[in-house]
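All protein chains of the complex are present and in place, except for one that has been dropped.
In order of appearance the chains are A, B and C, and numbering begins at 1 in each one.
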Amino acid sequence: MKYEFNTEKEFDIIAIGRACIDLNAKEYNRPMEETMTFTKYVGGSPANIVIGSSKLGLKTGFIGKISDDQHGRFIEQYMKSVGIDTSNLVVDKDGHKTGLTFTEIKSPEECSILMYREEVADLYLASSEVHEDYIKKSKILLVSGTALSKSPSREAVLKAVNLAKKNEVKVIFELDYRPYSWDSSDETAVYYSLVAQQADVVIGTRDEFDVMENIEEGNNEMTISHLFDYSPELIVIKHGVDGSYAYMKSGETYKGQAYRTKVLKTFGAGDSYASAFLYALIRGKDVETALKYGSASASIVVSKHSSSEAMPTIEEIEQLIAKNETISSSPEVNRL
Amino acid sequence: MKYEFNTEKEFDIIAIGRACIDLNAKEYNRPMEETMTFTKYVGGSPANIVIGSSKLGLKTGFIGKISDDQHGRFIEQYMKSVGIDTSNLVVDKDGHKTGLTFTEIKSPEECSILMYREEVADLYLASSEVHEDYIKKSKILLVSGTALSKSPSREAVLKAVNLAKKNEVKVIFELDYRPYSWDSSDETAVYYSLVAQQADVVIGTRDEFDVMENIEEGNNEMTISHLFDYSPELIVIKHGVDGSYAYMKSGETYKGQAYRTKVLKTFGAGDSYASAFLYALIRGKDVETALKYGSASASIVVSKHSSSEAMPTIEEIEQLIAKNETISSSPEVNRL
Amino acid sequence: MKYEFNTEKEFDIIAIGRACIDLNAKEYNRPMEETMTFTKYVGGSPANIVIGSSKLGLKTGFIGKISDDQHGRFIEQYMKSVGIDTSNLVVDKDGHKTGLTFTEIKSPEECSILMYREEVADLYLASSEVHEDYIKKSKILLVSGTALSKSPSREAVLKAVNLAKKNEVKVIFELDYRPYSWDSSDETAVYYSLVAQQADVVIGTRDEFDVMENIEEGNNEMTISHLFDYSPELIVIKHGVDGSYAYMKSGETYKGQAYRTKVLKTFGAGDSYASAFLYALIRGKDVETALKYGSASASIVVSKHSSSEAMPTIEEIEQLIAKNETISSSPEVNRL
Partner (left out) sequence: MKYEFNTEKEFDIIAIGRACIDLNAKEYNRPMEETMTFTKYVGGSPANIVIGSSKLGLKTGFIGKISDDQHGRFIEQYMKSVGIDTSNLVVDKDGHKTGLTFTEIKSPEECSILMYREEVADLYLASSEVHEDYIKKSKILLVSGTALSKSPSREAVLKAVNLAKKNEVKVIFELDYRPYSWDSSDETAVYYSLVAQQADVVIGTRDEFDVMENIEEGNNEMTISHLFDYSPELIVIKHGVDGSYAYMKSGETYKGQAYRTKVLKTFGAGDSYASAFLYALIRGKDVETALKYGSASASIVVSKHSSSEAMPTIEEIEQLIAKNETISSSPEVNRL
């Protein structure tokens, strides 16, 4: 079964939210205290997703706020270089900095991150900087959950969602839950529910849906039963190496498998999943095939050093799908 | 035409939001600099509305946060004394204070207020302090806009609205716009729109609807055309002494007139209006009659010294309606 | 023994720090919950001291920041009316409010206060608003400890002290410790020590000196031994109804007794003490006599309703001293 988009829109995906810098340990398989060199990449979930989609050939744009310094300019230059429209990227004039993520890769099973997220520019995107004229040009508005964690970025996203719905733009909500961004689980649940109820497609891990419902050990049946009372038509729930499920309001359910790969680190899996899954949907693949694209893309990224630079091409994805080596158990691939 | 409520609910109205202290100039018709004595009353829009409704005989409750001091205890004692259920009134344990409003009455035409709203307890109501078991017992959840101005009170209200809709409790949204509570007009518009779209009944002045729409000089036709695409079934737009309009989704429109009275001050008009209007609706009066109850109640309160203590009885309201002395022009009665 | 001042200075005392509003329970001998009316007075320790000194006939000035509203204007008008120079009173332009103190008088032994001190104007006095040309005109710069509790008022006071010392202006440090103003006892001790070491005269209760030393149950001998290593020449330590001690660097010690009076409340005792003590010193009385003026003035104020309005005249003070009814035990008169 296919999922339909308005084909008259100029952009395939416009994402809103954070774009920041990853500083990946150059010397890995050791604790970060012993890493002396770091390589710089663009990072941040919605940025990674449009970078991935753009590399796959989609027409994309980005609404966000970047710092008025070398890091902010690097982000903008990189986005442009992969074909993303940056006309709605706002430069912060109040001294806020670009968020940073240092990665530590002790082993494929032991990865951790060290975040700098105090007063970062991306969370200062204001609702007055979100424009109806731009949003209405896109098939999809991609929202990632972290942008809801603080004002004024929160209001910017709520306004963007409101404008998308008014203009027949599909709202894709990638839950992208980062605990350190939020003040309380109650607050997270309030905003995750609010946006999920208004979204057309919701994508997240099982753990992230639990956060949205403010419960522990939730189950997929209850989740979809609740959300299908509201706007969502398609819900994707990911269970790491156990694969992922796509539920449609019309009743169909599909299961996708993870692909076997040599894991270097676990970062970036969720973002590469989303970029290829959305690519496939937009290109008219059926939902079952789109699940394969998502899984294959995730498997490729976890075998490489970065999250953004490593985003695969169509050929890489399709080759991996063709090999058809799915897995039933392996080191768990969580979002990190 | 009548507006229907679920008659099996235990409470008529549960309000959520701020309860604070008014300090009204005892010596008036002079600038506040020359006022040496102040009389203490309970204040705050949603508190005033349930105090008014309770005096009229409705069964009411209040969800809010009060300071752990003499002012907080005064509010609780007063609410209990007029019959409001205070089981969901939370005592703040972090040292936040009760909001204060000093009133200055230079003349009936020149009233102003001096607010103390820094770090006030009511804005610290947390979403974890809002309980489904309580909200679902009421015919109406009354939300006033100021409670949306700051976190965590904002999230508490968003959660309450979500729970009300889940449990067939009518959401009445009294816009109650106070500019000093908000950081920007964009932010206000985002949350006012979000809650208005989910509410069943929306009540406000024409100016307040303009704030919701983030425009100047809006008109009622556009306002109702937009909101009737969403949940609202009844919208009341007040135009001061020019009277008020009630619009129903089913198409009917009613106009209410203001009643002639000797104006002492302009405070409290909106709250007394809402309490009597809702009383009438709940008691099964038709909308046109409810408008008269609202106008009469407002006229009575502006002739007296306080906003809460002065809330009228049914007899007073019905006598004023019976006299039928409406006005076409007079000193403007704004919300203050 | 007398204490000498530079007689060529135009002002006797310039005080720096907070001026705010007291709202005193009009109906007393009851909990504040049952008080319905409050009377407004100017309050705040340094303001009370210059009001008291001014009424006694000294030439005084005040450096402080007041709110741009009716309360701020009331303070300025009142100060002018009692003869205080307000040329260096700055009007806050950032919306900060006047601090408030509601008083509760349950009985002479049970008095408490309810403070509004969030974001108050007096703590926003900036160092750029403190002018050398003004400070150097005074015999005394009176500093009260609370102004040190927050930036930028803290820096304004540190600058004022620096300028006073540079210009042969005696620095009188009234410890005036208010726990709710401070973040930690360590922080208080740091700034109290810093200013006390630079002051010429230090006045406080035994409890307040303990706060300065960050210890419990300190003793006067250790306190003066430490401080006399630095600038102070005269130290006054008050022990409530047990009287007060004045220690001089030159070695003399004097003891003052409290006077018998009918106590209404305990507020304002410390401020009236300081105003009359400083008055006597400036008028050339010896230290022993100055102690009597301080005690008598305190006894008079605790028998009356306000702290500022109630500041006594010379005649009242001298009559009480003449009656010579001192006390050895009675309801404790703490600073409140």
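By definition in this document, a residue touches a chain if its C-beta (ideal position, glycine included) is under 8 Å from a C-beta of that chain, and two chains touch if they have at least 3 such contacts.
Keep in mind that what you see is a predicted model, and the values were worked out from it rather than measured.
J.: Let's see if you follow the contact definition: name the visible chains touching the chain that is missing.
T.: Spelled out, the missing chain touches these shown chains: A, C.
J.: Quick one: say which of C:Leu158, C:Ala246 or C:Val302 touches the chain that got left out.
T.: Of the candidates C:Leu158, C:Ala246 or C:Val302, C:Leu158 is in touch with the missing chain.
J.: Which one touches the absent chain: A:Leu23, A:Ile105 or A:Ala276?
T.: A:Leu23
J.: In the complete assembly, which of A:Val50, A:Ile66 or A:Leu100 touches the absent chain?
T.: Touches the omitted chain: A:Leu100.
J.: Since one chain isn't shown, list which residues of subunit A touch it in the complete complex.
T.: On the side of subunit A, residues 23, 26, 31-33, 35-40, 69-71, 73-74, 77, 97, 100, 102, 104, 114, 116, 118-119 touch the unshown chain.
J.: Which parts of subunit C are in contact with the chain that was left out?
T.: 126-128, 151-152, 155, 158-159, 162, 183-184, 186-187, 189-191, 193-194
Assume only the chains that are shown with their structure count from here on.
J.: Answer with line, ring, star, complete or other to describe the graph linking chains that touch.
T.: Looks like a simple chain-to-chain line, open at both ends.
J.: Once you find the CA centre of subunit B and the CA centre of subunit C, what distance in Å lies between them?
T.: Spacing between the chain centres: roughly 44 Å.
J.: Between subunit A and subunit B, tell me the centre distance in angstrom, where each centre is the average of that chain's C-alpha atoms.
T.: Here the centre of subunit B sits 42 Å away from the centre of subunit A.
J.: Would you mind listing the residues of subunit A that make contact with two or more other chains?
T.: none
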